[in-house]
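Removed: one protein chain of the complex. Kept in place: all other protein chains.
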Amino acid sequence: MNSPLVAGSQAEGHEPAARRPTDWNTGAMQARIRKRYAAERRFRLLGLAAILLSAGFLAFLLLTMLANGLRGFTSTDIALPVDFANSGLVVEPASLEGPGADLALAGADFQGTTSAAATAAFGADGATLLSDSAWLTVREAVRDDPSLLGKRAVIEVPASTAIDMAAKGDGDPTAEARYQRLEAAGQVSSGFNLRFLQGADSTDPTAVGIWGAFKGSLLTMLVTLVLAFPIGVFSAVYLEEYAPRNRWTDLIEVSINNLAAVPSIIFGLLGLAVFLGTFHLPRSAAFVGGLTLALMTMPVIVIAGRNAIKSVPPSIRDAALGVGASPVQVVFHHVLPLALPGILTGTIIGMARALGETAPLLMIGMRAFIATPPDGFTAPATVLPVQIYLWSDEVSRGFVEKTSAAIIVLLVFLLAMNGLAIYLRNKFETRW
Amino acid sequence: MSSTALLFLVLGLGLMAWIAARTRAAAFADGGPRGGATRHSLPMYHGWYVALWAVLPALLFLGVWSAVTPGLINGAVLATPEAAALPAFGMERTAILVEARQLATGQLPGAFNPQAQALAPAFEAEIGKYRLIGTVLALVLAFAGGAYAFTRIRPDFRARTRVERLVMAVLLGASLIAILTTIGIVASLLFESIRFFSFVSPSEFLFGTQWSPQTAIRADQVGSSGAFGAIPLFWGTIFIGAIIAMLVAIPLGLMSAIYLTQYAAPNVRKWMKPILEVLAGVPTVVYGYFAALTVAPAVRDLGVSIGISSASSESALAAGLVMGVMIIPFVSSMADDSIAAVPSAMRDGSYAMGATSSETIRKVLLPAALPGVVGGVMLAVSRAIGETMIVVMAAGLAANLTANPFASVTTVTTQIVQLLTGDQEFDSAKTLAAFALGLVLFIVTLLLNIVALRVVKKYREAYE
Amino acid sequence: SDAGGEVREQIRAVGSSTVYPFTTAVAEQFTTKNADFRSPIIESTGTGAGMQLFCAGVGAQYPDLTNASRRMKKSEFDSCQANGVKQIVELQVGIDGLALVEANNGPAMSLTTADVYKALAANPGGKPQTARTWRDVNPSLPAVPIQVYGPPSTSGTRDSLVELIMVPGCDADPAMKALKETNEDQHEQICSKIREDGAYIESGENDNLIVQKLASNPTALGVLGYSFLEENQNSIRGVSMNGVAPTYQTISDFSYPGARAMFIYVKGAHVNAIPGLKQFVAEYAGAWNPDGYLTRRGLIASPDAVRKEMAQRAAALTPMTGDELK
Amino acid sequence: MTDIATPNAFVAPDPASTAHATGISDPKMTARNVNVFYGAKQAINDVSIDVDMDNVTAFIGPSGCGKSTFLRTLNRMNDTVASARVSGEIRLDGEDIYASDMDVVQLRARVGMVFQKPNPFPKSIFENVAYGPRIHGLAAAKSELDAIVEKSLRRAGLWDEVKDRLSDSGTALSGGQQQRLCIARAIAVDPEVILMDEPCSALDPIATAKIEELIHELRGRYAMVIVTHNMQQAARVSQKTAFFHLGHLVEYGDTSDIFTNPREERTKDYITGRYG
Partner (left out) sequence: MTDIATPNAFVAPDPASTAHATGISDPKMTARNVNVFYGAKQAINDVSIDVDMDNVTAFIGPSGCGKSTFLRTLNRMNDTVASARVSGEIRLDGEDIYASDMDVVQLRARVGMVFQKPNPFPKSIFENVAYGPRIHGLAAAKSELDAIVEKSLRRAGLWDEVKDRLSDSGTALSGGQQQRLCIARAIAVDPEVILMDEPCSALDPIATAKIEELIHELRGRYAMVIVTHNMQQAARVSQKTAFFHLGHLVEYGDTSDIFTNPREERTKDYITGRYG
């Protein structure tokens, strides 16, 4: 019904009238195509190789740690016969009832008794077969069962590092030989090392535990979370939803993006100068560690939060504004709830990074030897990665496997956190 | 009354104010949003308005009060006759005063110093007095604030607007923390750095090629010649973080991203991506341990087997390799994002021309995504040059200016840790050098980030 | 200013990383034996920083005790005094040996301090360093490349290395000894500066890594605390110096050149205020005997006479006067 | 209603003034000499128009001509665009909606809006409709709220389809149902004016027919403005039509006149499909 527009074709007058389509079937063309497909396959293989290499490296790392560390979770015990009746221990069984028990036990020479018993049972080198903290086990046994005091009893006490290593096939020849003899006599046993999960730092590798550092990490993370999460989310909301575009908000934006990439050690210097130097907060405290790490984590949360908020479709905001919600109501009723999963994943990833952070904490004194788990935010504490760093520097060879075991604990913690983040991401991804 | 109890009292007053105001506002006639006599805001907002008026001024006052009173109390105590015996000035006097206060408040079980014991009763009396005044004033303020706000409640009173204004202020305040942190970092680095530069000239520091902070730890110490040319550190940092690590991370990260976005099945991608991300989540101390004990010896053996007899077991290569692996996810996820952000129209355009996947990726997608990839690489570099523990544990401390990857080099961050955790005096040039190094590091990452942001931003605008 | 201050119920110690393992061991025993005291906090900050924190003042926010791998300096003592830290109890807890070690399958070297000096100095005898192998230093030594893992310039152990081995090795040359009288600065330049061309490899504080690295690199030497040598007998062994091998005996009688005394300093003003401090010192004094548990961790006990004097001092907590320091 | 202030802009010689001066008895909203800028770019150029209670007004025009922009100035949704700037005068019942003491939140409750793409909240159907009454405190008790929700859904012609699944998510409805839900949501706060920006463009023919029917039913109860790119739709649902082009209001008048007898050449070209 509409007449076509007039066509003018003078521009092409010089071209040949007959069209010669490209001949795709010549040999040269076919060869070229084969070459292109070969290049395609090579490129694709290269990509696959990159993935496999990266994943392989991760697997290798994890397997190495696992192989070294799993031994740290087992310990070797020696069955030590102790003749309490004739030990010369001066403890009144009666004094072991009630609150005075600890004091009464502290006064008794369990150390001497234990080494005497060892010498009696295993010969002159008997005492060296036992862990330095073996007598503590004996003391515990007596505390639990005061009736032992009048009898002869066999108590399972931790073996010394040398014997423990020999039991795990890594000892020196003399220890190996000694261990063979003990094993032949049925006097040694191996088992899961519960002490490792319950105790705190120690100078004796057979007595160390990870719980102190773990608790320190928990407390530190709690402070970090409580400070960084609200501040991070609030700044993200402000910057994404309300901030006018001007030089000031640009400045804020640049600072935040920059802070997210500032080397962590600089935060350590900040903590040292400001929290310890200016505000005189206590050294080595989980609170200061948390504060420092919060400053480090906050930008990560802001960035994740902004991305999550940005991905809430604007139509939701329009809808709420359209029925007369105020900007604050729009954000708190609609945007934040919808962005929360994204914010949470970002938070968990930021927290995971904070959990593995070592360098800034070294600066603020969280590298101390602390033999009891911290009992508060201002109590001296250390954290898992610093504990790993400290143990890797210990004299005794028994600490090597403990270091790897601590690494496993840390990795499990982290993988759990990452897993949670992935779960959240998958669960809440794109619901509209 | 203890300060916690006072705090709860004030908060309790706030709660009462909230309830009272809400009830009163709810009693106003309800007429829908139009018409003259309509209530402007929901009762809840009136409640919040009054509660905030009751609580905030009182809390503000308490804050100021607790900051001011110690000075007043000290002044009052110093005026007592017991204080006459105190040493005139200096640390000891301060120490005694602090101790006396702690005794008075029961924080200390026993006295370090008998003079403190003597001052304690005076402290006790003054503290009691000021606490009473503070309590009364706080309560009065809470009542006055609440009452003032309560009288303002009217149907057309815009309580919601006021409350929301406060919420906005809080949000703005939160975002200012970032600036405060930046200022804090600069301040804490700048001051010490300036002191450092009074020992060592900036040009010597920035352009000297000899790093050997063997200055005297103490005045009488032997071996006190020192050289603070930071070029070997900068070089080491760049060599490990920006060259070796990037030689690992860029190809692996980029190719992984390409494979995952363009070739991998959605299921593979769903699994592989988080797995790769784990690489960035492994704590650096673990990498450090791994690098030092597993990778470094292997690298050394490799060096020896190819005839480099000087191969050190603390090689730049070992640290750089491990660091490169660590930052693969940074490169790959940024590359992933920016390749995905190339409009699919580009991809379709290329496929429609008869291009194969690899041609499309290499000739169209990558060039278009390049700015984003470059931005990601910049961020990865800034992460790498800030990395500490891997280098501390695996790369050694020798400030060599060498391009031999089997030799040992050191980095800025490692030296910061060493300088600050060694046996040093806090105002020796050696310690202060750590802050100067920190400052340089901060400035460099700042510049890298600004460049990265610029690049990413420019690229974003190109498609919108 | 005058605000601040914290309650503190437990002992707080800082200072040398060399003494740290012994003090932590004592702390641990102290805790298990004294259930009513909180366990002490021991931070390894290095001797110098420890001194600085220790001397900063009296009060709960300052440490009660500092570990030192060398004696307090007069200047440090003065700074303590100036800050009101008047009463300082000095206790020598034992001896540490700075041992030169090699892998068990190494070349079985035997060196003199002069060899070490010539091999490690930046400018041996004032001339540029040219030695690449030990044979370059001394024709009787094997021709293995010079590679020594040692403490970094930031550590106090490095000072000891210079003081105890390098300088005596340098002074073995009479010309150098004479130089000391005429030009002390130059003497110091020549005698105490360590080469930085890669033959001397600064290793961090992590001595275990040095052990590992020696095991995988048998021609290299390492500079370690004696305790590490003892603990790792299965992979490393001591290198004898001037004909003396580093053993418990040779170190305790100071015949091995690398022997040095270790100290702790206790703040007299805190003894009554910090619960358990007194008992802690007593525990330490009980542990530093040759049959005490510290020797099992590599401590070398002080000679009997010294121990006796120290035990008395620990009991009476006699402060030092400062005159004994230089 | 209060009497209308007569600003001098009213008599300004603007091309559309003659067009809209006819036949409008009781304007609910009046716009005079409105200009809208996005940054430096002018999107609306000196537009004056009256919207009245009894008629449905349709805005038509090619893509990018400023229909949506102008519609959004009527309830100040443009405030959310940082770069947008509005000059001129817009009155609702004689009240200047751009006056500094105007409460925007309340204004938007009085001038409701329905968007091109249905945008229910990802909440239950009930909560979608109840949201407005809740934030404005229109219901004192749960039963009152229930009543409002039911009434609104009924008016939007959705009640029978959803009454048994009020707690299902609003996003689970079909496109056409979602759009009616959005209309119900707008109705629930009892607005005076309803603005609709291409409400049917994402819908299928049957859903479109339902919405058109709904517009017919709501006519007279609310003043309504509808933007559409479908001229047949404009012809079917509206009584007044405004034709925009490049930010100008080219022609405004009775729908029947515009479609059968356009006065401007541009209008005619557009209606006959020569561009757009």
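The chains carry the letters A, B, C and D, assigned in the order they are written, with residues numbered from 1 in each.
Please note the rule applied: a contact is a pair of C-beta atoms (placed from the backbone, for glycine too) under 8 Å apart; a residue touches a chain by one contact, two chains touch by 3 or more.
This is a predicted model, so every value here is computed, not measured.
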item	value
Residue in contact with the excluded chain [from B:R154, B:K270, B:K363 or B:K457]	B:K363
Touching residues on chain D - with respect to the absent chain	62, 202, 204-205, 208-209, 230-233, 272-276
Sites on chain B contacted by the missing partner chain, in the whole complex	265-266, 343, 345-356, 359, 363-364, 367-368, 462
Sites on chain A contacted by the missing partner chain, in the whole complex	1-2, 4-5, 7-9, 11-12, 15, 19, 21-22, 24, 28-29, 32-33, 36-37
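Here is the rule we go by: only the chains that are shown with their structure count from here on.
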item	value
Chain pair, B-C or A-C, that carries the greater number of C-beta contacts	B-C
Distance between the centres, which are taken as Cα means, of chain D and chain C, whole angstrom	84
Whole-Å gap between the CA centroids of chain A and chain C	34
Gap in Å, rounded to a whole number, between the CA centres of chain D and chain B	49
Residues of chain C whose C-beta touches two or more other chains	3-4, 45, 205-206, 209
Where chain D touches two or more other chains, by residue	105-106, 109, 135-136, 189
Topology of the chain contact graph, where touching chains are joined (line, ring, star, complete, other)	other
Chain pairs in mutual contact under the definition given at the outset	A-B, A-C, A-D, B-C, B-D
